[in-house]
Structure formats: C-alpha cells, structure tokens
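All protein chains of the complex are present and in place, except for one that has been dropped.
In this document, chain identifiers A and B correspond to the written order of the chains, with residue numbering beginning at 1 in each.
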Amino acid sequence: MEANAIKTAQAGTLESMDCLVVVSESDAGRAIEISGGAAVRFKASMEKEINDTLDALGAVEPIRISVQDNGALGVVLGARVEAAYRRYARLAP
Amino acid sequence: MRRTMLYLPGNNPNMLLRGHLFEPDGLVIDLEDAVSASEKDSARVLAREVLRRGEFGRCEVTVRINGLDTDFWRDDVAAVVSCGVSGVRAPKVESPRTVLDLDEELSEAEEKFGVKRGSTKIFCLLESARGVWKAYDIATASPRVTAILPGGEDLAADLRTGRSKEGTELEWIRRMLIVAARAAGVDALDTVFPHVSDDEGLRRETAFVKQLGFDGKSVIHPNQIPIIHGIYAPTEHEIETAQRIVEAAAAAAARGLGAVSLDGRMIDAPVIRRAEYTLARAGLPTEKR
Partner (left out) sequence: MEINAAKRKIPSLIDGYGETSGKLFEGAFARVPSGYRAGPKMRAAEPNGGSKVIGGIKEAVMASGLKSGMTISFHHHLRNGDFVVNEVIKTCAELGIGDLTIFPTALFDVHKTIIPYIRSGVVTKIMGSVNGAIGRLVSGGELGTPVVLRSHGGRPRAVVSGDVHIDAAFIAAPTADRGGNISGRTGKSACGSMGYAFTDAEYADVVVAVTDNLRSFPISPVSIPGIYVDLVAVTDSIGDPAGIVSGATRVTRDPLRLLIAKYASKLIEASPYFMDGISFQTGAGGIPLAVTAFMKEAMRRRNITGSFGLGGITGYFVDLMREGLVRKLMDVQSFDLEAVNSISSDSNHIEISADWYANPWNCGVAVNMLDVVILGATEVDTDFNANVNTEADGTLLHGIGGHQDTAAGAKLTIIAQPLLRGRIPCVVERVHTVTTPGEVIDALVTEFGVTINPRRKDLFDAAADFAISKQIPLVPMEELAARARAMSGEMEPIHMTDRVVAVVEWRDGTVIDVVRQVEK
C-alpha cells in the first residue's frame, strides 16, 4: 500500500431504489455528501438516517460519507451506510 | 397456504420492498444463490433492515440462508431470527444431522433475541440424490420442519443429467417427495419453473405437480403468481361442493351431531378440512355465511 492511499469502502448499487455509499477517511469530523435522485426533496431526512446509523454503530471519526442516490428509501439508505461502514471498519488502519 | 413462494434477491431493494405487492402466499428472501460471495454481508444487513422496517402484507415471510457448509449461515440465522421471520429455507440438506444443527442454532438465536422457542420453521431444500433418498428422515428430524422441496439445477447435476422443459429428471423425485412429505406430515413444495416467459409451460408443470399433491411451487418471477394461483383455484363445482360440505358440517355441529352424510357420502373431519382449504383457495370465507 502506498503511503498516501486513502482508506475507503463502499456498499450498495446504482440500481433503481438503491444507493451507492462510499465511506472514506476525512480531515475532521463527519462529512456527508449526497447527490442524485431524491436528494433535492429529502436531504434532511437522508442526513438524519445517515447520522442515526453511524451513531448506532459508534462510528469513529474523522470520516467521510458520500451517497449517490437512485431513489433509496430510508430503510435501504440505512442498510447501505451500515454495510459500507462495517466494511470500512474492518480495513487495516 | 403455500401455493406460491416468491424468491426475492437479497441484495435488491426494489424487489425486497415490492415483492409482497404481487400477493404470493409467501416470500423467500434469498441470501444464497442470488447474492455473490462478496455481497453476502451487505445483503444480510439489507435483508435484516427490510425485515425490521418493511411491510409484507399477508405473505408468510421466510429467508433462504446460506448452506450449513459455508461461513455465512450462522450470521444469516442471527440476522433473520432477530426479526422474527416465519421460517428459514435451508439449502442442500443432505441428512437429519443438517436439520439438527440448524435446529440448535435457531434455538440459541431465539433464546438470544427473545423470540418464542420453536417458532422459526425450517424449509428443507433437497438438492442431492442423498437428500432426496433421506427425505422422510429429514422431514421428521425436527418439529420445526414444515416443508420439503426438491432442488432444481443442483439436483439435476447430482443426478448426472440436466434440466429438461418436460421435467423428466424430476418426475420420480416429485412422486417420492410427495409420499415422504405426507408420511411426515409436512408440506411438499415444488421447485421453480425457470422459463419466465413460457406461461404455457408453467401452466402444464403446475397442473402436473398439483395433481401429484404438491401444496405449491417456488416462484422466481411475479408474473408467474397469478398463473399458478389460477391452476390451484378450485372449479365452480368444487367450490359449490365445498360450501355445501362446510354448511352441512356447521349445521350438524349446531345440532350437536358428530358426523353427517351429504349426498350419501360420509362427512368427517378430513373431508371438512379439505372443503375449508378449497374455499380458502377460492378466496371465500370458510365459515358458514
């Protein structure tokens, strides 16, 4: 592994009613980026779903969550964030 | 009723959330063949969350877990038992031992998550000649076993043949499984019909397994559901007879009589049960109106 390689993991797909979640290292705190489909009308509830999921997992910061949405309902978004974070957490530090 | 049990790919939100809308009798969330090895973890989380927070209408909800010869099945069991599913479908069951191992794991999980002990049923997929040969022993290995099912592709391969449209290679196996299931007092559910655009072929195969005595089929495409329900729907004559039986039985019960005869035929408990089942399949109330 190169010295400056960024630790990153993802889960989900870009199929209809799904989303692709990428978890990676960040400089500080918890950065959340959302793009696509429903983001324009559901940004706040999507952010809440992401935050609640990460809180429940006791997510270690700093961390960056990037979501490409294609119409995922909250339940799906939460599951994808959880799966992506669990994969991220398993990576070697 | 288990006329139709629809497989839903475990990593596909669209189908997981919408499968129940097609009104199959049951759902099978598939964590096994429909999910690649690298996505097992993600699918398990998705299935768990959808089971917890989703809606499934009147469907019986089950999960096909990964085989007991894999590293995944214990996590699968833990994830789905915590949501209180109706049953797990176990692939590649070869012997009563497999059932007992699963039974034990289910009991532990039920204990852990506060689910009523024994409430999670087992559906056994018999996907090898060995499994089929031991069908009765497998079906009676645990009171959790509620159905046995023949495999499709894997079983054909194990028999050293392939799947034919006519189902020649499965013919004797289906006949054997129906006897084993009835002897053990469990349901016999048929395998999927894989040709999703061949409605006529599906009709033919369903009519055949229905006549053998099968309780239903696994389904891989929602469009197959109304076709199978159509074949299992009782005829007008069957409905009429069933209604008269149920009414006669109710009338007899009201007068305190144990058994009656209708058209010179004895109406006893199995006949009444059969009639009630007929009415249920026709979507009619089973009580006297």
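As a convention for this text, a contact is a pair of C-beta atoms (placed from the backbone, for glycine too) under 8 Å apart; a residue touches a chain by one contact, two chains touch by 3 or more.
Quick caveat, the model's predicted, so the values are computed rather than measured.
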item: Touching residue (missing chain; options B:Y7, B:F22 or B:F56); value: B:F22
item: Sole contact to the chain not displayed, among B:T168, B:N223 or B:S261; value: B:N223
item: Residues in subunit A touching the chain absent from view; value: 16-17, 37-38, 40-45, 69-74
item: Residue numbers in subunit B that touch the chain omitted from display; value: 18, 21-22, 197, 221-223, 226, 283
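As a working rule, only the chains that are shown with their structure count from here on.
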item: Between subunit A and subunit B, centroid-to-centroid distance (C-alpha), Å; value: 37
item: List of subunit A residues in touch with subunit B within their complex; value: 11-13, 15-18, 72-76, 78-80, 82-83, 86-87
item: In the complex, subunit B residues that touch subunit A; value: 11-14, 17, 41-42, 45-46, 48-50, 52-54
